[in-house]
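Below is one structure. I have some questions about it.
One protein chain omitted, others in place.
Entry: chain A
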């Protein structure tokens, strides 16, 4: 189907529906994006503090084990026994000396080497592994790993540029703005399905325009308004971007007094913000391909968008804090988390509208999205532009050869 439709002449100003609706296109994305030259967020290193600690994550739609070996190095393995393909780890996290497959108890050490095969010598001199079998060739599939300031990325490619180069200086500045090397701690996780293509979720947070329209909650309390000071930063190739904005905490001026009195918080502590970072009260960063690194008021979140199928993704929200911070600050983060996730007073809007978009985009009628807010695909000093989305698709077309 992709070949049939091709890409519209208007470039990234038009998005053909098949990139959301076509199963073959989804498979191509896995190969060309997730299993190719990309650094994929997998975990925070504080989630596996000790040797033997592991946590399950994913790269593309492939389940991986993020674990720390005996020397303290973080390793990422495909969560699949090399014998028959069973999942090695079923529990979402734990501590192991060895990874043992439940099927035939093949054992892998923390470096991923196959170190134990039951009945390899057979029984009473009969049977066992064939002489050609060399355990060295049957270690766990291991990914390339990098870590910056406690954030762990993995890649199926062994030919990757360093993360710092991958991000580029403009994005790195925002990355380090929150993850500056201070030890982190996880304070909770949300995980939920969004009934939409993974790119809809990524585009959604590159789209400054909707934030002040769809999210009435933001607008009502002046957290994200279309007239507030805003910076859109797009990495030169378009891969990553940041939307940074400064809340005024004043209600939309166009609202009449009547409208204002309609809804005001009885308990304003829900959005009581303590300034932590320079310039901007919120910075929403997307790192190619599928990480949303979110700082909104005092909420710090790694939002990992797992592409499940062409019409479905799973969002894992890892809420984090600094290890030695004031408990009062942590309490703010916990309260403000009410705005986010599967029950978030702001995020519900997105979860719902993305599902609605997916339904529309699957109706086969050679439809194209019109990405016409603003010009170009680079940096911007206002909110009414879809330049970060166009940047994303410039790069997408390149790697997908579309």
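By definition in this document, a residue touches a chain if its C-beta (ideal position, glycine included) is under 8 Å from a C-beta of that chain, and two chains touch if they have at least 3 such contacts; residues count from 1.
Criterion: contacts and distances are computed from a predicted model.
For the omitted chain of this complex, the UniProt record lists the protein as "Aromatic-ring-hydroxylating dioxygenase subunit beta", which is one of "Aromatic-ring-hydroxylating dioxygenase subunit beta", "DNA-binding protein", "Sigma-70 family RNA polymerase sigma factor" or "ABC transporter domain-containing protein". The chain omitted from view is touched by exactly one of A:113, A:335 or A:382, namely A:335.
The omitted chain makes contact with just one of the residues A:23, A:92, A:182 or A:279: A:92. Taking the complete complex into account, A:189 is the one of A:113, A:189 or A:397 that touches the chain left out. Interface residues of chain A with the unshown chain, by the touch rule above, are 92, 186-193, 195, 214, 216-217, 220, 262-263, 265-267, 270, 314, 319, 330, 333-335, 337-338, 341-343, 345, 347-349, 351-353, 355-356.
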